[in-house]
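Single-structure report; data block below.
Of the protein chains in this complex, all but one are displayed in their positions.
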Amino acid sequence: MTSENSYDDERIGRARVNDSPELLAYYEELAKHEAGALWTVANEIEPWYPQPKSVPVLWRYADLRPLVRKALPLVKADDAGRRVVMLVNPGRRELSAAVGLLYTGLQIMGPGEAMTAHRHQASALRFVHEGAGAWTVVDGQKLKVGPRDFAITPNNTWHEHGNEAEDHPVIWQDGLDIPLVNTLDANFYEVHPELYQRPGPVTNSSLLSYGGNLLPYGAEKWTRPYSPLLGWPWEPSYHALCQLARATEGSPYDGVIMEYTNPVTGGPVMPTMAAHLQLLRPGQATRAHRHTGSVVYTAAKGRGVSVIAGQRFEWQQGDIFVVPSWAWHEHANLDQGEDACLFSFNDFPVMHSLGLYREEPYPDHDGHQPTTNP
Amino acid sequence: MTSENSYDDERIGRARVNDSPELLAYYEELAKHEAGALWTVANEIEPWYPQPKSVPVLWRYADLRPLVRKALPLVKADDAGRRVVMLVNPGRRELSAAVGLLYTGLQIMGPGEAMTAHRHQASALRFVHEGAGAWTVVDGQKLKVGPRDFAITPNNTWHEHGNEAEDHPVIWQDGLDIPLVNTLDANFYEVHPELYQRPGPVTNSSLLSYGGNLLPYGAEKWTRPYSPLLGWPWEPSYHALCQLARATEGSPYDGVIMEYTNPVTGGPVMPTMAAHLQLLRPGQATRAHRHTGSVVYTAAKGRGVSVIAGQRFEWQQGDIFVVPSWAWHEHANLDQGEDACLFSFNDFPVMHSLGLYREEPYPDHDGHQPTTNP
Amino acid sequence: MTSENSYDDERIGRARVNDSPELLAYYEELAKHEAGALWTVANEIEPWYPQPKSVPVLWRYADLRPLVRKALPLVKADDAGRRVVMLVNPGRRELSAAVGLLYTGLQIMGPGEAMTAHRHQASALRFVHEGAGAWTVVDGQKLKVGPRDFAITPNNTWHEHGNEAEDHPVIWQDGLDIPLVNTLDANFYEVHPELYQRPGPVTNSSLLSYGGNLLPYGAEKWTRPYSPLLGWPWEPSYHALCQLARATEGSPYDGVIMEYTNPVTGGPVMPTMAAHLQLLRPGQATRAHRHTGSVVYTAAKGRGVSVIAGQRFEWQQGDIFVVPSWAWHEHANLDQGEDACLFSFNDFPVMHSLGLYREEPYPDHDGHQPTTNP
Partner (left out) sequence: MTSENSYDDERIGRARVNDSPELLAYYEELAKHEAGALWTVANEIEPWYPQPKSVPVLWRYADLRPLVRKALPLVKADDAGRRVVMLVNPGRRELSAAVGLLYTGLQIMGPGEAMTAHRHQASALRFVHEGAGAWTVVDGQKLKVGPRDFAITPNNTWHEHGNEAEDHPVIWQDGLDIPLVNTLDANFYEVHPELYQRPGPVTNSSLLSYGGNLLPYGAEKWTRPYSPLLGWPWEPSYHALCQLARATEGSPYDGVIMEYTNPVTGGPVMPTMAAHLQLLRPGQATRAHRHTGSVVYTAAKGRGVSVIAGQRFEWQQGDIFVVPSWAWHEHANLDQGEDACLFSFNDFPVMHSLGLYREEPYPDHDGHQPTTNP
């Protein structure tokens, strides 16, 4: 591996051109032709390693919840489109991103509310924070979701949501790849021509069809680039994680970790975003590693601490935090008696599809970073 | 579609050469050079449609069970290798095949018995008929199986079996592709150098790891050509089928049908054999169709009748029957109150991999064959 | 690797049951129920390693050519369907196979002859031995082929052939997977409803479209399981081989060897058969190895000797010989000044698709087999 002191821009192999009157005149001439000299920006655009503008951030649910609830009387759902408080990374404000090219926000739906239907090229996912009664209709399939359930709205599927509870709001977390798709100049948006879909007769049909260890046979082959299974309820997901914990030690960096999976491919649920659920055993502290790709974490159970790029972030259920690309990170369960779980979503499928995924373990101090805020 | 009367070997485009003294002399000369005239066999080796030597057969469990139990005192497991009564198609005796290039048999293991370990290039699967207490160790993983559970022993994995019950035998059905692999001149066999494997500490670890709708993440990628999930217990499999029955009408030819699936690919459990479980609703009678590929069926629940190439075969739980390639077949549940289930395995993955799969619906009489034995 | 002396059927782990009056009675009882005792055939159907019935054979073109030419006046093409002398392995006569489940034969077409069109589920390939003027129409595309050109007629494509030379016959070699497809009970045959196809306006269009290092873009994606490129003329194929010989040492077992390739997948030209072209440098003698899968070789250039299962077979251009599955084989160029080339086709795609491919080097005598016929 490259040693730290090799990151020297004065060495041969890097751009080392000093300005001169002659050169400055040349640069002006180039600019007139919509051109420039590569060596003036080469070291910046060819960095030694990723230089994300995103920074690690943790949002406490205890802080966000009152703000989100405040939005309920403030704006009508129909006027807002979606009533969402989005979480904005200080380094990514121009993209409305929480980290890297990922967007996240907390959406609130009042009792009995129902949104209109739309679709967009961006892909979306949901993780429910609180409230029974939420539903979503995705390409005509109605799906009910409860606390800590995970669900997806793949790219370009019609979708609309609502809350059929009579007396309490639902708050769920949205995750989207909007910044990615916008940066790639590939986003589209349509309002449903009839404003609302007509759902099919069977609720939760994707769970009924794809929720087991056998797949429907003989039907038309599923060829879309995303999962036909649209929801992963909390109970069986947590159960699967506990079962795996009986069979394996787990990863030194992540504890016992599983991926929500497209059952017809064994791959990620959507082509741009993957989602994971991981379990830290009581008292477990993982080792640090780093990888390309950005991650949004939500504490799903218990309490713990994550050290990201040397900063400590304590979390408990409902808290959301982000790890920028190539930042060292490690997690610990602060409870000695109960396990702790983190839900997360990321852009790893992009990294893998484009040949950009890299990973390395933290080499020093038995795998633990020194921290700056004790 | 080709009409029946086009199957005429006298028409142009077929070999129509009559013997003559000159030709017979020529054929003899060819034979001396390990050669022959194509036109003497062309119509036979290029048939209008598949001409399987296999015939439809049904074996009643009520007949087989006493025969299988008789083997228990007759031969020692160690001497037999495996104590199995194999089912032999009258048209495939030279290959010991039940149908096509598929082998099946009923294996009995007495209380406390344990077989030695071996491996072979042929792939194997199991479907348990009766008795709790059976176990198998596959490449060091111990798996327990009970009645109507399905399990696999993929090609070239070490495996050994036993029965840990104290007071009753276990009878399970083996399914193997031995005739296929032998015909392809590709079978290998090894006895385990230590006769027995040392199983890992966790029983049923593949179920614990791969039995949910999430997959283990971060471990070494599974790249073998078969499923890392080795067992599909009856209860969740039947439950999955009942769930699907709530979401879908099912297939007109097969009722509600699912495939036991490799969770990391969404494909068949092994590269040469697939397995299915299907449910016929009370009183349901499916339409007939035919396809390339051979199938071994086992009645897993209830009672019914299948019409195969115009012959009626009544079945109840435990009975085994076969459908040769390209034979018309349809199924009916004879009970008006309970559903009926068929487990089956087949060589469809071979058909698909080699570009040989074809299927067509029975065109007449509303999809039902006239039968010869009413 | 398993040592030779471990192939002992008396050891534990093999079937070792002796007949007894009681057992013989039991076997009779089983036979009445279309059943049998596995242990009576287990050692035979689960061999230690492949036991092909095929044997190594070499057919001299000098012997075959007069026999093939004799067929020209003896039978009319229209009556024969195809006028072909097929090469029949002494161990595979019942399947009309040259080796394993592969068929080969020499087809002769007189000046001006044109065959009728048909199609079959079996796949076919051609390697031209002599005569300019041959053509084939495959699914409406006309392709011209000359000496040592390779061409394919993938499964279920309409095809018809002819010879537009005015004064000499064409002899080409057919290779088909008929024995495989018949054994799998999956063959179909149809005569073209109009007896002849109407070829499109552009001859050799697949060569024009797919014969370079760029692929047509923007057209409908090619999704059939075989190559859209249908022909590989000798000159560029031999040129490619000579170029590779400049860049690489080649394989110790095969010299410089290339595969005729489906340009849209990089894989074999058809799902059941692959074809190769290999070059032995002047005087080169390769080491022996063996693998599952059967091979038909045709000497395309020069002269040499192949040792197969310990037997020497000398060959020169036009000769055809076969290597059964798992037989040791090695090749040598007997000329000290010119390179020698072998064209071959095989069933390796079947072995790979079904997870059955194995290969091992000959361990003794510097990789060379002792021979029995010096």
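Going in written order, the chains are labelled A, B and C, and every chain counts its residues from 1.
Heads up, the rule we're going with is that a contact is a pair of C-beta atoms (placed from the backbone, for glycine too) under 8 Å apart; a residue touches a chain by one contact, two chains touch by 3 or more.
In this text the structure is predicted, and so the values were computed from the model without any measurement.
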- Query: What chains on display are touched by the one that is not shown?
  - Reply: A, C
- Item | Contact partner of the left-out chain, one of A:326, A:343 or A:362 | A:326
- Task: Quick one: say which of C:132, C:240, C:285 or C:334 touches the chain that got left out.
- Result: C:240
- Given A:127, A:150, A:172 or A:226, the residue that touches the chain left out of view is A:226
- Note on the structure: The one of A:14, A:289 or A:312 in touch with the missing chain is A:14
- Task: For the chain that got dropped from the picture, name the residues of chain A it touches.
- Result: 2, 6, 11-17, 22-23, 26, 29-30, 33-39, 41-42, 45-52, 54, 57, 59, 63-64, 67, 70-71, 74-75, 78-90, 95-96, 100-101, 103, 105, 116-118, 120-122, 155, 178-192, 195, 225-226, 270-272, 292-294, 324-326, 347, 349-351, 353-356, 358
- Taking the full complex into account, what residues of chain C touch the chain not shown? 202, 205, 207-219, 229, 232, 236-237, 239-241, 243-244, 246-248, 251, 253-254, 257-266, 276-277
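We take it that only the chains that are shown with their structure count from here on.
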- Graph class of chain-chain contacts, one of line, ring, star, complete, other: line
- Message: How big is the rotation relating chain A to chain B when the fit is done on Cα atoms? Please round to the nearest 5 degrees.
- Response: 180
- Over half shared or under half: which fits the residue numbers at the contact of copies chain B and chain C, same or different? same
- Task: Using mean C-alpha positions as chain centres, tell me how far chain A is from chain C in Å, no decimals.
- Result: 52
- Item | Separation of mean Cα positions, chain B and chain A [Å, integer] | 44
- Message: For chain B versus chain C, what separation do you get between their C-alpha means, in angstrom?
- Response: 29
- Query: Tell me, which residues of chain C touch at least two other chains?
  - Reply: none
